[in-house]
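Missing here is one protein chain; the remaining ones are kept as they sit in the complex.
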Amino acid sequence: MEKIWIAILLLSPLLGAMINGFRFRSQNYRLAGSIATICVGISFFASVALFSKLLGMPVESRFFNVSFFDWIQVGSLSVPMAFLVDPISIVMMLIITGVGSLIHLFSIGYMSHDERPAKYFSYLNFFIFNMLLLVMGENLLIMFIGWEGVGLCSYLLIGFWFTDKEKAAAGMKAFITNRIGDAGLLLGIFLLFLMVGSLSFSDINSAGLSEDTGWGMLTLALLALFVGATGKSAQIPLYVWLPDAMAGPTPVSALIHAATMVTAGIYMIVRLNPIFILSPNAMFVIALVGALTAFFAASMGILQWDIKKILAYSTVSQLGYMFLALGVGAFTAGIFHVMTHAFFKALMFLGSGSVIHAMHEEQDIRKMGGLKKYMPITHWTFVMGWLAIIGTPFLSGFFSKDEILWMSVHSPRGSWLLWLIGFITAGMTAFYMTRLMTLTFWGKSRVPKDVHPHESPISMTLPLIVLAVLSVFGGWLGVPHGVSSLLPGHIPHLLEVWFGDLIAPIPGLGKANYALEYSLMAMSVLLAAGSAFAAYKLYTEKESLLAAWVQKAKGLHNLVANKYFVDEFYHARIIRPCVEMSKALWEFVDVGFIDKITYIVSNAFQDLAKAVRMTQNGNLQRYALYILAGLFVSLSFVVWG
Amino acid sequence: MISLVLFFPLAIALILAFLPKYWVRPVALFASILEFLFSLHFVYHFDKSTSALQFVEQVAWIPQFGISYFVGIDGISIWLVILSTFILPIIILASWTSIDDKIKTFHISLFVLLTAMLGSFVAMDAVLFYTFWELSLIPMYLIVGVWGGPRRIYASIKFFIYTMFGSVFMLLALISLMFMAEQQLGQMTSNLLSLYQLNIPYIEGAWGNPQALMFLAFALAFAIKVPMFPVHTWLPDAHTEAPTPGSVILAGVMLKMGTYGFLRFAIPLFPEAVNEFTWFFMFLGVVGIIYGALVAMVQPDIKKLVAYSSVSHMGYVVIGMFALNAYGVTGSIYQMLNHGISTGALFILVGMIYDRTHTRKIADYGGLAKAMPIFTIAFIIITMSSIAVPGTNGFIGEFLILMGTFLSDKAMGVAAVVGVVLGAAYMLWMVKKVFFGEAGKVVKETKLEDLNTRELGIVTILIIMVFWMGIYPKFFLDYTQVSVDHLVENISSYSLEVKVGE
Partner (left out) sequence: MLSSIGEIGLNHYLILSAALFCIGMFGVLMRKNALVILMSIELMLNAVNISFVAFSRYQNNLDGFVMVFFVMAVAAAEAAVGLALAVAIFKRFREINIRFFEHLKG
């Protein structure tokens, strides 16, 4: 029975993609959108059905492992087309299909003016299919199909408006950057196969690998996998594609580049958490990269003017938090933040989509302001997202972020340094998000005269409302023990209970010091409130003060506003030398050297032939002389030989 | 049955010579489809449970020297045979309108070429193999030289001489093998199964080490055909100048004769020498992968780009073979088929657009996606297959090869994985320049029509193959598995038998 549910779950979006794909010329956005939304809705329904089935099963055998056919079978490698639905993957499936259907619904309105809505929905459905493959795959290779498949969809959707060269280039950049990660992931897969002899998650997790405290093969394998994660989940050094990916339609940014695809790296690590926990060094690298990414991305977000770019850097930064969580062993917190982030970031991206739609494709927040009165629903839902991300107590972001910050101190794998980076980042997050709110919705209107902002249709605001509700209440799925002990009646950490022993415990985790936890929580709430207030003041009343500060720290401002010149560095130091070298290889090695050698050889033969040809000059008497000479030579052999 | 499949094209070539011109294409198409159906006989009746030779036929040819007409099929060659017969109808369809000069000679060349290629895949006698190997040069030489581009004479001669140069050494080694057979087995023979039994002296480190020399002689011939770095420079010229069908058959099947030669001759015949030189060929393969990809990245001409991508892809095939484990060798055989289909398809697609615009300069294009949406979809799907996105055929081959290589030599494996990134870079760069952005010069000036029914048919067949091979590779891998396992397990004392009851 569950086999049928899984088949429906997977095939429904694929079918939708094919239907819309074959009628890609259709301009009927309502029909195309309805087909696509219904197909994802069916998947959501199937996920819920599987979820309720899982709920009714005993804890120790709470999973479905369904195999459809043998995919690859070579030597001792056997890869079945098998899918695993267990507490971890069902959470992701629910997020993907749930948030996914909301975003599909939103897209109907958003793409109403587009030339090729059917093509768009086809890609979107295909993305859902691949994302489901990614999270449901029972082995690394099925996951890899989805992994590259979502990259492909991301490529197609970023470059959806391909007539713009920049957008096509952004798509290509995303694909190739992801490919670098994928190469690492492949190496990780090979190393794991070498150690375990199987690619199945259950085999790998239960292979009984021993702890690797140094830099052994296991650590290398995990780091290689992490390289894959940095590509897909936009971490240092491969994060550069995500801000550019904002060239795609905004709902795509919400779905792919905020809620689902970019969390694939986190999902992969959580999937393999029993082996990741075995290598403290690999974990430390992950935590450090996560913390640094969170910090630097947040700092870049502060000085952006494009509403989507701010959200993009915010996404990179929040993903950094998730890796920080994973790195310190708080896998549940990581997935928890994936979930809450999916809610509030999808909400804000869709909200920004609603704004952009209303502003006639304007993305520069300097040309907005005071939109509150034109678009009340968008505004109020956006406020919920804003409150959630800056960590307002009892909203979703508060629970998940503070759990991460707390674990980065509390866990023996964590440290005060990591906490400090995360803490400062939380302050910056509050700052740039408030700046975004202030410049877009509040304050004076700077909207150009010819633009008349209007509230979006119900198909666009409905998803916003649903996501706003989720952003507000979603955090109650994971109330920390510290907080729940304060509240009347014990509310368990539902997510932790749900995952059970699928998540490996952190070795040496001490008893929680609630007093410390509360004070850290209070500190971050105060910091967020303070920097939010500062941002509001600076961008409404004290703009002169702001300008003076910018003037004073010109160099730093320049560095950050230009995103630390990372793109320029990559271009000048990696891409250009590579192209130059290729040109040199072609001109000097291929044409200039190898072909030259062949010419030299063939010319040598030609010269030899020319020399021999001299004897054949057509002079009959010369030929007669040769005969004579030949006779003489052969006779002399007879006579003197 | 093999003889029927082998000589049917030759008979058709003869018949075509006497047909009126307007009958040539339909008869050729019909015959090529018939030939393909004949060859499916092997697929239906193939015994997947044995590594022995099947469908064997043996007739004495030059008994004085122990040379016989000896043909058979095993798991290593079966799909290459099918690939050859599969490609031919596609080529005939693809050239339906683009070749209009001397069509009779053209189709005769195609059919003779098919016989030659099939012959080299099924020949189990070294001299017979050599005969077909050399025979294949002549029609290809004509196809490039007569129907090619402006520098066709240069390209065809370069192709011919390069290949000939290698073959000579192979012939030399072949003859010495036969003499060795006379010493060891008491009579001269070129029967491959007997040659496998030979104990070819291997003298450690000595110059004039017979086994190493013979291996290198064979390897040179095959390396040129593959083509491996640094003897690849004939390929870009031949591909660029060849007409579309020539490029397709060259990339699709002829290059595989080289890699097949490695698997059938060079590797099993000379085990110690292979052992000695594995690192060298892996190294050249890896260099080929990266070098081909880098050079492809800066090509201004679409066809040349695809040609260099062939160098890169064939590099994968070579490293997979020399990994000498089941993953590598299987992946390598699979990649031969993939490359035949995806690169063949790329050449066909490039040919279709060339027929419309008469330019292959990337800089002339841009924004083609708007003008020809269906063509664009097809091109992108084939591109995905070429850069090995999972779900397409390319992934299975590349994954197995990389894994096999990594397991046998980690450093080479890591280096080869770099090629995965570069492969995506040059293909997507080209796709971006040609299809995206604003409409380029020729796109604006020419009235471009999207694919017609014939073209769509060709492309659809190829795309179906791309997905079939990517989603259910087991169907294909089942045929090769036993033979490959037999090869990698007995690499030091390889022997092959004829299936009992044949």
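For clarity, chains are labelled A and B in written order, and residue numbers in each chain start from 1.
One rule holds for everything that comes next: a contact is a pair of C-beta atoms (placed from the backbone, for glycine too) under 8 Å apart; a residue touches a chain by one contact, two chains touch by 3 or more.
Computed from a predicted structure; not experimentally measured.
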| item | value |
| --- | --- |
| Omitted chain's touching partners, listed by label | A |
| Touch with the omitted chain, as defined above, among A:523, A:572, A:601 or A:625 | A:625 |
| Touching residues (missing chain, whole complex) on subunit A | 613, 616-621, 624-625, 628 |
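Everything below uses one rule, namely that only the chains that are shown with their structure count from here on.
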| item | value |
| --- | --- |
| Subunit A and subunit B, separation of their C-alpha mean positions in angstrom | 38 |
| Residues of subunit B defined as touching subunit A within the complex | 158, 161-162, 230-233, 236, 291, 294-295, 297-299, 325-327, 330-331, 367, 369-370, 373, 377, 384, 389-391, 395-396, 399-400, 402-403, 406-407, 413-414, 417-418, 420-421, 424-425, 428-429, 431-432, 435-438, 471-474, 477-478, 481, 485 |
| Subunit B partner contacts - residues on subunit A that touch it in the complex | 24-25, 69-75, 77, 141, 144-145, 147-149, 152, 155, 159, 162-165, 168-169, 171-172, 175-176, 179-180, 182-183, 186-187, 189-190, 193-194, 578-579, 581-583, 585-586, 589-590, 594-595, 598, 602 |
